[in-house]
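Got a structure for you, written out below as structure tokens; questions coming shortly.
Up next, chain A:
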Amino acid sequence: MSMIEVKELRKSFGALEVLKGVSFQVAKGEVVVVLGPSGSGKSTMLRCINLLEDYQHGEIRIDGSLIGYRTDGNGRRIPRSEVENARLREQVGMVFQSFNLFPHRTALENVMMGPLRVRGLARAEARSLALELMGKVGLADKADEYPIRLSGGQQQRVAIARSLAMTPKVMLFDEVTSALDPELVGEVLRVIRQLAQEGMTMIIVTHEIPFARDVGDNIIFMDGGVILEAGPPAKVIANPSSDRLKLFLRRYQGDYLTT
Partner candidate 1 sequence: MLHTLIANLPYLLKGAAVTVWLSLIVLTFGTLMGTLLGLSAAVGGRPIRVLVTAYIFVLRGIPVLVVMLLGYYAFPTLGLTFGPTLGSILGPIFGLRAGAYAAVAAAQIVYVAAFVAEIVRSAVLSVPAGQIAAAKSLGMRRAGILAHVVLPQATRLAVPPLLNNSLTAIKQTSYISVVGAWELTYAAREVVERTLAAFQIFLGVMAIYFLICYPLSLLARWCEKRLVVMH
Partner candidate 2 sequence: MDYLAQTFHLLRALFPKLVEGFGITVGVGLSAMALALLGSLLLLAPRMAKSRLIRVPVESYIELMRNTPLLLQIYLIYFGLPLLGFFPSEFLCGVVGIALQHTAFLVEILRGGIESISRRQWEAASAIGMRRLATFRYVILPQTLLRVMGPLGNQLIILVKDTSLVSAIGVMELTMVGKMAIERSAVSIEIFMAVAMFYLALTTLLGAVLRLIEQRTAARL
């Protein structure tokens, strides 16, 4: 049984259909990298998985349970309550392109936010857990700094630690290095790589092709709201079949010829 299963996902924003029937599976411990040009619906798909967006059609299952909607006796879709959705999100961690750290709290307090306010841990317990995670992402010495004093790469690592503090089953990464200066990208990718080695189930949306080739177990290429190609990196990146993918790889790989 797969950890994440997406079946025939369709989503429209008003009249604009951004997801036109997306289906794929992620096994436990697997790392799936999603590539694609902007507007292809990758972020939207990610946001559907952790229920930040609603969707009109399709099923999403996390660890076997159907999430987001229920079907009643007559086969109609009923959206789940916000509380149920919130509970689901405890198990699905998400890291954003714009970090979204809470500016009015220190880095440590940011990481403590989940354990303290959602899991209901005691303050001391939450604190030691947070310190451990800060150490894990290499920022133990920055615990009492406010986000405004941290570099983009540091903020993003704190954001990862913050999500990990909820001990999620799955981690979603939405172009987490796209807003960073090039020299700061490496430190974030290192943390993600480590998580992959530790067996975290992850879906990573990114433009970093070499990283995708290295870390991804499965690559999905999306364009125009559908999956055009999918498969292991050796096949998809080394031997792309569709023209769109070839164009995409050429554009993004060109920057990394030295990698």
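The candidates came about this way: all candidates are chains of the complex that A comes from, given by their letters.
Things worth noting here:
Going forward, a residue touches a chain if its C-beta (ideal position, glycine included) is under 8 Å from a C-beta of that chain, and two chains touch if they have at least 3 such contacts; residues count from 1.
Predicted model only: the values in this text are computed from it and were never measured.
Looking at chain A and the listed options 1 or 2, the chain it touches in this complex is number 1. Across the complex, chain A meets candidate 1 through its residues 50, 52, 82-83, 86-94, 96, 98, 100-104, 113-114, 117-118, 148, 159, 162-163, 166.
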